[in-house]
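Missing here is one protein chain; the remaining ones are kept as they sit in the complex.
This part shows chain A:
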Amino acid sequence: MTALLDIKGLSAGYGPVVILRDISLGVEPGSITALVGPNGAGKTTLMKTILGLIRANSGSIVYDGADISRSPSHSRVDGGIALVPEGRMVFAALTVEQNLRLGAVVPRAHGGALERLEEIYRQFPRLKERRRQLAGSMSGGEQQMLAIGRSLMAKPRLILLDEPTLGLAPIMVKKVFEIISQLRADGYTVLLSEQNSKLALETADHGYIIENGIVTLSGPAHQLVDDPEVKRRYFGM
């Protein structure tokens, strides 16, 4: 199968500071790929580079057969890549419903946006209850639901989830992982970054371990979960 997202030799960073070095990574369509590694490893930087919020210094990002590494963020979103950013980044000054509908701002998402809105309300009844409230007034877990719902409004094929469980209560963490599995069942392709390595690798099909801006290990997720070295270093076992 050809990968939906195929990154080769990617390096990127902030201005003169290089963070990611020679990253290569593939995401198969319909799969969950986990990107795990400690705080500061470069997971968020990689997510931002995939969406074009940061420009790649070198290397290629091939999505759906075309190199998108030079295109602006809005055309990547319009191509079907949606990011659920670290820290959720919902718009506090907009209502829940405005946040969701703004998620469909790109042309590809115009058609059927209201149907998708209803579908998201069915899936997340909490968002429907709160649809006229300002997003800033919601709890962290609710904001995470909103950020995921907002990404779905863009009618994506590839969903990038950047540390979606950060700062959430254990019960919400479980819920978020259920949602992620459901996304795969619904036919979406998911790239998931997590510090919660064990849960992420248990949920994912494929895994990449990233440290100090380089991929140190990769393979089928179930193999990584059982790898004694991984267990020792990342799960603290």
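As a convention for this text, contacts are C-beta pairs under 8 Å (C-beta built on N, C-alpha and C of every residue); 3 or more make two chains touch, one makes a residue touch a chain; residues count from 1.
We take it that contacts and distances are computed from a predicted model.
Trainee: What protein name does the UniProt record of the undisplayed chain give, "Pyruvate dehydrogenase E1 component subunit alpha", "Branched-chain amino acid ABC transporter permease", "FAD-dependent oxidoreductase" or "ABC-2 type transport system ATP-binding protein"?
Mentor: "Branched-chain amino acid ABC transporter permease"
Trainee: Using the document's definition of touch, tell me which of A:Leu83, A:Val96 or A:Leu217 contacts the absent chain.
Mentor: In the complete complex, the chain left out is touched by residue A:Leu83.
Trainee: Out of A:Arg21, A:Lys43 or A:Arg150, which residue would touch the omitted chain in the full complex?
Mentor: Within the whole complex, the residue contacting the unshown chain is A:Arg150.
Trainee: Pick from A:Gln98, A:Gln133, A:Gln195 or A:Gln223: which residue touches the chain that isn't shown?
Mentor: A:Gln98
Trainee: In the full complex, which of A:Ala3, A:Leu51, A:Leu117 or A:Val230 touches the chain missing from this view?
Mentor: Only one of A:Ala3, A:Leu51, A:Leu117 or A:Val230 touches the chain omitted from view, namely A:Leu51.
Trainee: Write the list of chain A residues that the hidden chain touches.
Mentor: So the residues of chain A touching the unseen chain are 14-15, 51, 53, 72-74, 77-78, 83, 85, 89-94, 98, 101-106, 109, 150, 154.
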